[in-house]
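One structure below.
Of the protein chains in this complex, all but one are displayed in their positions.
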Amino acid sequence: MQAECPECGATIALPAGTMANEIVACPDCGAELEVVNLDPPTLALAPEVEEDWGE
Amino acid sequence: MQAECPECGATIALPAGTMANEIVACPDCGAELEVVNLDPPTLALAPEVEEDWGE
Amino acid sequence: MSLRVSIVGASGYVGGELLRLLLDHPHVSIIQATSARNAGRYLYQVHPNLRGRTNLQFVHPDTLQPCDVLFLALPHGEAAQAIERYASLAERIIDCSADFRLRDPAVYQQWYGSAHPAPAWLERFVYGLPEVNRAALTGARYASGVGCNATATNLALLPLVEANLIDRSRPIIADVKVGSSEGGATVNEASHHPERSGAVRSFAPVGHRHLAEVEQVTGLRNVHLSITAIELVRGALATVHAFASRELSEKELWQAYRTFAREQPFIRIVKERQGIYRYPEPKILAGTNYADIGFAYEPATGRIVSICAIDNLMKGAAGSAVQCMNLMCGFAETTALTFAGLHP
Amino acid sequence: MSLRVSIVGASGYVGGELLRLLLDHPHVSIIQATSARNAGRYLYQVHPNLRGRTNLQFVHPDTLQPCDVLFLALPHGEAAQAIERYASLAERIIDCSADFRLRDPAVYQQWYGSAHPAPAWLERFVYGLPEVNRAALTGARYASGVGCNATATNLALLPLVEANLIDRSRPIIADVKVGSSEGGATVNEASHHPERSGAVRSFAPVGHRHLAEVEQVTGLRNVHLSITAIELVRGALATVHAFASRELSEKELWQAYRTFAREQPFIRIVKERQGIYRYPEPKILAGTNYADIGFAYEPATGRIVSICAIDNLMKGAAGSAVQCMNLMCGFAETTALTFAGLHP
Amino acid sequence: MSLRVSIVGASGYVGGELLRLLLDHPHVSIIQATSARNAGRYLYQVHPNLRGRTNLQFVHPDTLQPCDVLFLALPHGEAAQAIERYASLAERIIDCSADFRLRDPAVYQQWYGSAHPAPAWLERFVYGLPEVNRAALTGARYASGVGCNATATNLALLPLVEANLIDRSRPIIADVKVGSSEGGATVNEASHHPERSGAVRSFAPVGHRHLAEVEQVTGLRNVHLSITAIELVRGALATVHAFASRELSEKELWQAYRTFAREQPFIRIVKERQGIYRYPEPKILAGTNYADIGFAYEPATGRIVSICAIDNLMKGAAGSAVQCMNLMCGFAETTALTFAGLHP
Partner (left out) sequence: MSLRVSIVGASGYVGGELLRLLLDHPHVSIIQATSARNAGRYLYQVHPNLRGRTNLQFVHPDTLQPCDVLFLALPHGEAAQAIERYASLAERIIDCSADFRLRDPAVYQQWYGSAHPAPAWLERFVYGLPEVNRAALTGARYASGVGCNATATNLALLPLVEANLIDRSRPIIADVKVGSSEGGATVNEASHHPERSGAVRSFAPVGHRHLAEVEQVTGLRNVHLSITAIELVRGALATVHAFASRELSEKELWQAYRTFAREQPFIRIVKERQGIYRYPEPKILAGTNYADIGFAYEPATGRIVSICAIDNLMKGAAGSAVQCMNLMCGFAETTALTFAGLHP
């Protein structure tokens, strides 16, 4: 099962048994993605806390 | 006695008793300057060894 | 007779620098220095360089009392939130944060993502860079601080802007290198020594908020700012790449920089043909209020590289703030700001 | 069966790095390592990391003997001067200097101020950056090295150039931050630790020779290069500011970088949304042959900040040189180049 | 056939170093790497040097599954607390913490202030310093790790102890200089870059717990330990001052060090009469498993200064741990530990 990262366009392999609402990380851009649909497999950016870089 | 730095245009005060061919340093740009004329006071860039900055 | 001065946010890095400067200022006495987390501790337990200089203790910010001059050195947003209270306590205020730097509330909203909490106060504050606002600061009641990266960029650009030497149709790139004290005293993952040490971190390649200040101060609209955090504690170096509006000689550029630096006690032009220190270098500015400026020019392409070095905590924050106070209160402008810096 | 390899200039920093890599290379044996000043000393007396790895001693360059592959790691000009002699001793040569990098003798003369001493050799040398010249390097007899600052700049630019995303009518600024090992092992006033430590030195705001290599490799004519030396021993970071030729999405940029990185064993794309290491960072590349590339894009202005980090002594010199040797001699391209780098 | 290995505490510095080493180990496969805070993230988002090396993701420690070899790299006390669970999951365990280093529960209680949570397990663990325990480690099921400062001190002392050259009636002072990675990956006020940078911090002038390990390993009772944290990320240097039990010649000392170093693949003697690297230097050991040892002797006073340099994360932690695994599992002792280190 494959899906595309909405942020960077990476092709992400979803392991068998992936469920809706699960969170996966994009291996390329690190975005945290929510599985919003399984048929077809669709990912959306999960809400993220903007981290402070501290400078 | 005043002269102009040919490099940066600084006004350079030449002390009384300055002689032709003397070398003075420009206080602004650091150029080493030769007194090529005294009347009017005129400065020219003295030949410089290009220092290696080393990178 | 001494003015009574207080510092809110005195446990931070800008606050600490204000303490260091004001303790040696002949015309003021520090009456309160606040820190919620360190209330009751001696100043020197947080700022060890002040040991032997003062036995003052931090007080909680809630206990702040009336004073003549109030310095605010707080995280973003805190000063604007409480400005009425602070103004009720002090005749004069110098706020080191970004809260009162921008004149236009719309610009504030654009860059900070929410409406300004006290927009009426924006016009009461004079932008606290004496090099451009000396007249307005003289006798003023309220001064904002300056952004450190903005200041390095502005002081690199102003000689060229004032002499009208920049081609405004071509982009201007300000690539600023900064030290870790810019982030303040609060610990975070990014500032953990094993990670931060030796880093060359592309901290803000795009989108840095100080651009708003650069546009306000220089009037330019084609400046592009990037910030890289490097191995350094204090210091910022702006390398600003611009293009000449016409063919130039080196002498004309010298002239522009000299004109800008004239009568500015803390601006020095650094451009040497030999030696190790040919251009502005932040490492020798630690603790000083100087902004060193210099340039390189490439006739074949018309590129001017204008360079400015500062200590972010001094000319980029506390130093300029004290310089503002001197102007606001009628003291000699350089009072308490004369430390020459160290070599090596 | 092992190839017999020699290194001329083995006491230098590039030479030392070649020694480190080649001692662990399964298909070659080092037979000679030259140094005039250290002839007779053990390699590990100069390169202490090699202690326990080899009991080889430096030999004087005059005693150089025939070998299969010869690496030259000499100061500028020395390789070109003596290329006939070196070519008579070795079937294959990899020269790490700038002597054979430029294809056009006229360009060489323009940047180096004198005619090339052996212009006929220029076309025999393949420019030694496998990422752009893999096919030509495969089986080649002569390869040049690469410039470290040029390589960081080129690898930042190439993804954009190959995807044709850059507006060539607007200037491209490459602001490169570099460590002290770029200057080599020879001591000078500028490298004295108390002076160099903590420096943010505008080493070459304009006029850096590596621009010639950038123009040759990218085909661009509007690149402007500035080099700032920072507190770092190994490493170079190129921050390259370019403008998009049209409106772009982040995904298109990702696509361009992925296309460039595909099949390149030493190119990694680094662009993270969180964590400390969001963009390429030279500090984690020390000793590795990676070039990490990444980018930030500002839709409102069209500015693309393309960032490349390398270890100047590896991908910027000895690492690429060994990668070239692997291609020239038919070894697996990554042989002896697999060190992962350290964190923290 | 590969052994299946897991690492608990893989987001830490010792854990990260284990990952780096084990990913290149030809006889093992990493099946799980745990981190509660980073579960679901890719290893390279925390350890950026592993980018391109593995696509493994951190898993929560609660999901730990059975494996052949389990490495524990946890904060003090955590391994002892849960040792029964870990032992139920893995045939072999290597614990990098101090929990199972001391043989005597009473000594543990004295130094750690509370009774050991699993005293029965103390005798099942072999102290994991191959240089003194090679035979016991060969084939062992459980090995403790080593203390980094203890190891630098022990390896400085052992050549003298084994040759019986130390006057035990006079104090032995071990003054150890250490880098910031000793503190692990967790951020704290003391590790904030502006504070930690350039520090020469008397971290533990007296009372450092590693003394217990020194006494256990050397059998000495008159060692006094002090730790100073200096500007360095990786590395520890022990400067150990002891007095000779009788008049000695330099040759006798050389003999003692040679005897100790013989057959030890990771011990090198460093004592040069010229050059820059005359004594052990941690900076060239970053990433390597070497312990470099050397000495200076002052005939007039009988003082021997014995010096040992290590990388605290390697020979002082993960490197020794992998060396232990190699011995426990019958692999060649140096497998995956052959990185030579960098110069400069």
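A, B, C, D and E label the chains in the order they appear, each numbered from 1.
We take it that contacts are C-beta pairs under 8 Å (C-beta built on N, C-alpha and C of every residue); 3 or more make two chains touch, one makes a residue touch a chain.
These numbers were taken from a predicted model, which means no experiment stands behind them.
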- Message: So one chain is hidden, and I want to know which residue out of C:P61, C:P171, C:P194 or C:G287 touches that hidden chain in the complete assembly.
- Response: C:G287
- Chain not shown: contacting residue from C:P66, C:G139, C:G275 or C:P299: C:G275
- Item | Touching the absent chain when the full complex is considered, from E:L237, E:L253, E:I267 or E:A291 | E:L237
- Interface with the unshown chain - residue positions in chain B: 23-25, 27, 30
- With the missing chain put back, which residues of chain C would touch it? List them for me. 13, 16, 20, 23-24, 45-53, 181, 185, 233-234, 268, 270, 272, 274-275, 277, 281, 284, 286-288, 290, 292, 338-344
- Sites on chain E contacted by the missing partner chain, in the whole complex: 170-171, 173, 175, 177, 189-190, 194-195, 197-202, 205-207, 224, 226, 228, 230-232, 235, 237, 239, 241, 243, 276, 278-283, 294, 296-298, 301, 303, 305, 307, 309, 344
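The working rule: only the chains that are shown with their structure count from here on.
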- Among the chain pairs here, which one is joined by the most contacts? C-D
- Furthest chain, CA centroid comparison against chain E: B
- Compute per-chain Cα centres, compare each with the mean of all protein Cα atoms, and return the closest chain. D
- Item | Between chain B and chain E, centroid-to-centroid distance (C-alpha), Å | 62
- Message: As a quick test, compute the distance in whole Å between the mean CA positions of chain D and chain E.
- Response: 35
- Multi-chain contact residues (two or more partners), chain A: 30
- Query: Where does chain E touch two or more other chains at once, residue-wise?
  - Reply: 13, 45, 181, 185, 233
